[in-house]
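Structure provided below as structure tokens; questions to follow.
Here is chain A:
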Amino acid sequence: MSDPVNLIAEWLKGLLASWGLSSGLVLFIMSLLGVVVVATFVLVMDVVLVWVERKVVARFQDRLGPNRLGPFGLIQPLADVIKLLIKEDITPEGADRVVYNIAPVLALATVLLLWAVIPFSPTLLGADLNVGVLFIVAAGAIGTLGIIMAGWASNNKYALLGAFRMVAQVVSYEVPMVIVLLIPVILARSMSINDIVNSQSIWNIVIAPVTALIFLITAIAELGRAPFDLNEAESEIVAGFHIEYTGMKFGLFYAGELLHALTMGALFSSFFLGGWRGPWAEQVPILGVFYLFLKAFLIYFVIMWVKYSLPRVRIDHMLDFNWKFLTPLALAVLMVTALMDKILGQPGTIVYTVGMLATNLAIIWITMSILRTTIRSEREKVGEVRPVATPGLTPGPGQAGAGRV
Partner candidate 1 sequence: MIPLTWYLIFAAALFSIGLYGVLARRNAIAILMGIELMLNAINVNLVAFWRYRTPEAIAGQVFAVIVFATAAAEVAVALALFISIYRRRDTIAADQIDLMKW
Partner candidate 2 sequence: MILQIIFLIVALITLASAVMVVVSSNLVHSALWLVAALFGVALIFGLLQAGFLAVVQVVVYIGAIAILIIFAIMLTRRIATDSGPRFNENWSWAAVIAIAIFVVLGWALLSWPGFNIQAQPLDPRTDPLTTLGMALVSPKGFVLPFELASVLLFAALIGAIFIAWERK
């Protein structure tokens, strides 16, 4: 009983074959069933995410969060879904109807696509593509198309502006993400995510911590969450490219954003934290699913932690940070990792691990010292901080000892 999913699949296959269907048709029906099961599971997890998000943000902000509907507010997401469903569905005048309606569907669909290549357990996998890593980049690329479609079809200049900036941000942060994703590929000698997870007898975050950090930062920027959420923050551009969306269409965007965050958590776990690996995961495959989601929720918690602790970054600072810091750093890490991989020999040995870890710490130290000298020279260029005028420190003529500090 250690692998219930595969047992049920085998029984179903036998049942369909005994009904006299050809083997090709049986395979087709089983694949279709697999797609439906994965999509449903992930979308139900999405509803749980709404609850997790609201409870955790409340605790970060020193309050309780929803606690009226059901014990600990567990029925709250259901109430949210019902509210979104019964809201009036407004299409703005002059909007392009077909494009307006397809955009939220595309935004959610491209996130669901990513779950096809993530290995859930040693025996559960959607599709073992030998170009799995590039498939993830491709699905992200189609997502940006959904953003532009939403921004343009709304017939609203702020939506269009928000969409432009969002796409500029996403496309810019894709560059260091792709460069940095090459490093698990080098370490595992294969582009298939299944192979990457299988090769992590020692977790990649120990061998390549700088890579993991850069991937986390670019993933947060890809998601469009704080501190990179200039393009959809209410005080900046009033929800950006999805201003004009109401009801369930906005629900699709919102659900897609939360699900994308969990998907990035699952991808980070697969690339750097060993995916489904854990004690007894090979013998009892169903434990692999549990470990994967535990790690995914941990990274999701880290992403939320960053969101609710840091202030927003301005758009030009954001792009400067990407092009002038992250991309050169990513290239440097890639070159150094490739070089050290050739020098140090086979992955999995103690020499390899300690050598890579030492190299990464050296890179961090060098980067920090370069940053320190740059900041120091810039501070000297700007000059001393001028004291701000404070009223009442020096009483003017006619003010009898006012405001003595």
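As a working rule, contacts are C-beta pairs under 8 Å (C-beta built on N, C-alpha and C of every residue); 3 or more make two chains touch, one makes a residue touch a chain; residues count from 1.
Selection rule: all candidates are chains of the complex that A comes from, given by their letters.
Everything numeric in this text was worked out from a predicted model, so none of it was measured.
Asks: Touching chain A in this complex is which of 1 or 2?
Replies: It is 2 that touches chain A.
Asks: Can you list the residues on chain A that touch candidate 2 in the complex?
Replies: Listed in rising order, the residues are 24, 96, 99, 129-131, 134-135, 137-138, 140-142, 144-145, 148-149, 152, 160, 164, 167, 171, 174, 191.
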